[in-house]
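Apart from one protein chain that is not included, each protein chain of the complex appears where it belongs.
A and B label the chains in the order they appear, each numbered from 1.
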Amino acid sequence: MSDRHPMTGNEMSGSEPGGLERHQYDVVVVGAGGAGLRAAIAAHDAGARTAIVCKSLLGKAHTVMAEGGIAAAMGNRWPEDNWEVHFRDTMRGGKMLNNWRMAQLHAQEAPERVMELEDWGALFDRTEDGLISQRDFGGHKYARLAHVGDRTGLEMIRTLQQRAVALGIDVFMECTVTELLKDGSGSIAGAFAYWRETGRFVVFEAPSVVLATGGIGKSFKVTSNSWEYTGDGHALALRAGASLINMEFVQFHPTGMVWPPSVKGLLVTESVRGDGGILKNSDGKRFMFDYIPEFFKAETADTIEEADRWYDDKKNNRRPPELLPRDEVARAINSEIKAGRGSPHGGIFLDIASRRTPDYIRKRLPSMYHQFKELADVDITQEPMEIGPTCHYVMGGIEVDPDTELAAVPGLYAVGECSGGMHGSNRLGGNSLSDLLVFGRRAGEAAAARADSMGQSRPTVRDDDVRAAQASALAPFDVEGDENPYAIQHDLQQSMNDLVGIIRTRGELEQSLQEIEKLKERAKRMTVEGHRQYNPGWHLAIDLRNMLLVSECIAKAALAREESRGGHTRDDFPQTDHEVWGTKNLVCNVDATGAGIDLSEKPLPVMPDELKKYFD
Amino acid sequence: MASTDARETATGSTGVHGPTRARIEAKTLRQDRWWLMPLATFIVFSGFIVFATYRAFAGDHFYAEPYLSPFYSPCLTDSCVAGSSDFGQPLSWWSLSPALVILIFPLGFRLTCYYYRKAYYRAFWLSPPACAVAEPHTKYTGETRFPLILQNIHRYFWYAAVVVALILTYDAVLAFGPAPGESDGIHMGLGTVLMVANVVLIWLYTLSCHSCRHITGGRLRHFSKHPVRYKMWTFVSKLNARHAAYAWYSLFSVAIVDFYIYLLATGTIDDPRFF
Partner (left out) sequence: MGYRLKMRIWRGDQSGGDLGDYEVEVSEGEVVLDAIHRVQATQAGDLAVRWNCKAGKCGSCSAEINGRPRLMCMTRLSDFDPVETVTVTPMRSFPVIRDLVTDVSFNYEKASELPSFAPPPRDADGKRRMAQVDVERGQEFRKCIECFLCQNTCHVVRDHEENKPAFAGPRFFLRYAELDMHPLDTHDRRQLAQGAAGLGMCNITKCCTEVCPENIKITDNAIIPMKERVVDRKFDPLVWLGSKIGLRNRDNDGRTEV
């Protein structure tokens, strides 16, 4: 062991000698968001020697950005709520393309996962009876989201972080995994990483690796995601031989900030609508009533009066159309803006000021109040917000076994946003945080069980692979090129935004693939200045390879799926085609060169009859 | 973190110029007028101390019927002028100024007050002079040792301060009494107004105290089981947010009332009478 601090891995680097650091663990979890932390806790509880490896400091992962809540059918507000209703909502929200088994496990296990958080110190908002309060959200039939104001993600990550610290799990902070290492038989043997702080390389030897690296949003220009969301886990899994599914489905959150430019894309929580906010165009019209799709007609209010009554009397009224699933709302906003009825800065208006008292708004939406006040000089208790769609979440991800989260590579597990299947073609708000908890725990337990079952005969890391990973990581320093990683990233974000955005067409998608090819060429000539110690240019150069690979998956899958469904809208194929496309997933694998993507189709797992009955 | 410890002890210089910190010469890079607040505090507090010391030791001109200076209330020794001792003169053996016997309580209350502590640690002890401005001291132990550990008895001074505030309230009521030459009954002059204003500010300061907030309800872990104390705590919490302001206002008002009575007692001015 090195003399690094066990909690932080931090060690001042001035005199740090070169060479490799090696660590042996039973389970290595990559990523310290909600899923990674939950997986690590589960693995630790199952007796495994566990390490968490994360790109940022502990507690900074993207989970802190989650605002609305954790969807779990606890029935605290509505006793008639149960896992079956939640399961049905999830499947319908995902336009039936979800992996049914994952949706079922998720709905069944989420309540207990939320209760665990409370055991570990989370302080949720309470009902009058002292139970965990639950709030309304788009696509959920009942008020179901356990929440803390509008900072639920922060509460969740802090609780899990404090739990992990209390258990004494080793955390390698600001340490980026660049390759997965396998043994001769193709099983996971470990992972290769570098310390951001020193640039020094680390080899983790472990028979189980859990990927919990989050999403891909940084490939888009307007996004609510942080810099970390470069599709690392997706790309690591691809290169290790696993497959990705559903990559064409990217969720554009309907409400992101549009002004000022520096915060364009920053999330405005769905709770604003759950708590009474409405959408208006520049004519002052509440336009969502014009965009209620056939699929949701039966459960959506069609008059303003009914919609307004619903907030107080949910039994006898149907939901306001503002609370349709996110894909529907995002498309509607997009159409209004395109039709020239947008706000001055190219969004539309989200108004809660005229509908709720300032006190109520400040109490229920404190971070939103703060965010608009500080960043846009807008007092949301007095005036409407300007908002527009923003890239928020990728439904697609690593294809895993629903019960154990095991990917196609033995020993490789994936959870959270970087895994695929659970959310189908569109994720409901609040289902992400519960997804992290439910499958995080399952993956952690499965990963620990695998390590335990192996005894002493563990896969070994091959020195050649380590040398290759080292050379690959250092390549940007050696290239005599003329390309700047920041410029390539910028161009990638722009073209993904313009060509693979919320509304897609064949021509643009084909063009995007050509662009990606060009960017790949430019990336080969990419060079970085400076040295290995905390060098963001170098870090970006490494991440950029992942972004390019994953962007290609998205564009290729989007081009192939000739229908519109959930987070994938084709202008040239506006209908949802249940016959042809409702029965299969698109699967991405790396091609023979290792730098491109092969696409194939795979039938969707068929739901058993006892679950089918919920959809009659 | 063995290596860090080694670096810490390897050098005499700690703080922002320590060996591991970013090398920046300036003690602070703040460009705003951060020195204004500690300076103003220093000047005003010093001024008050000089004035109050003089007035407390003077031992005269503290009573102008019906007004008794808050520095001398209650007046308990036999050097108190006629009419000023509403609670008798039990401390007749005391030979110094009668103010000195009782001022210890309001003084102690203010000295151990959480707001005043902040203000004088910053303005007088420069520990720190302002946020992110390096302090001049090489050692610092905070309130862990004698004498500063005594700051923890603040709540006892608060109990005393409540008694003092009650007495000052009684004085304010008496201030509605007749001045020499007036008939019996209710009267009011500018002095009455000042004394009432002063006692209101004293109460606001006393009730907004952090110890008061703790005693009324802050110490509880279950507000839901003590609804009345929760209400009291909520009220005190609201006042508490303005504790610093009340500390300043009441400091001024005490000095003004005393000075006003001094002017009356020395015959420099006459009290304007309203009725």
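What we mean here is this: a contact is a pair of C-beta atoms (placed from the backbone, for glycine too) under 8 Å apart; a residue touches a chain by one contact, two chains touch by 3 or more.
A quick note: this is a predicted structure, and the numbers were derived from the prediction, not measured.
Novice: From the listed residues A:Val64, A:Leu105 or A:Leu279, report the one that touches the chain absent from this view.
Specialist: The single option touching the absent chain is A:Val64.
Novice: Can you say which of B:Gly18, B:Gly47, B:Gly88 or B:Pro272 touches the chain missing from this structure?
Specialist: B:Gly18
Novice: For the chain left out of this view, which of A:Gly31, A:Gly68, A:Gly93 or A:Gly149 touches it?
Specialist: Residue touching the absent chain, from the options given: A:Gly149.
Novice: If the hidden chain were put back, which of A:Asp125, A:Asp452 or A:Asp491 would touch it?
Specialist: Here the residue in touch with the unshown chain is A:Asp125.
Novice: In the complete assembly, which of B:Pro66, B:Pro98, B:Pro128 or B:Gly189 touches the absent chain?
Specialist: Of these options, the touching residue for the absent chain is B:Pro128.
Novice: Hey, which subunit B residues sit against the chain that's not shown?
Specialist: Subunit B touches the missing chain through residues 1, 4, 8, 14-16, 18-24, 26, 28-32, 114, 117-118, 121-122, 127-128, 131-132, 134-135, 137, 139-144, 148-149, 152-155, 210-211, 213-214, 218-226, 230, 240-241.
Novice: Given the full complex, what residues of subunit A touch the hidden partner chain?
Specialist: 5, 7-8, 10, 12-14, 56-62, 64-65, 76, 115, 118-121, 123-126, 129-132, 148-149, 151, 154-155, 158, 162-163, 165-166, 168, 173, 197, 226-228, 259-263, 266-267, 366-367, 370-371, 374-376, 484-487, 490, 528-531, 533-538
We adopt the following convention: only the chains that are shown with their structure count from here on.
Novice: So what's the Cα centroid distance for subunit A and subunit B, whole Å?
Specialist: 55
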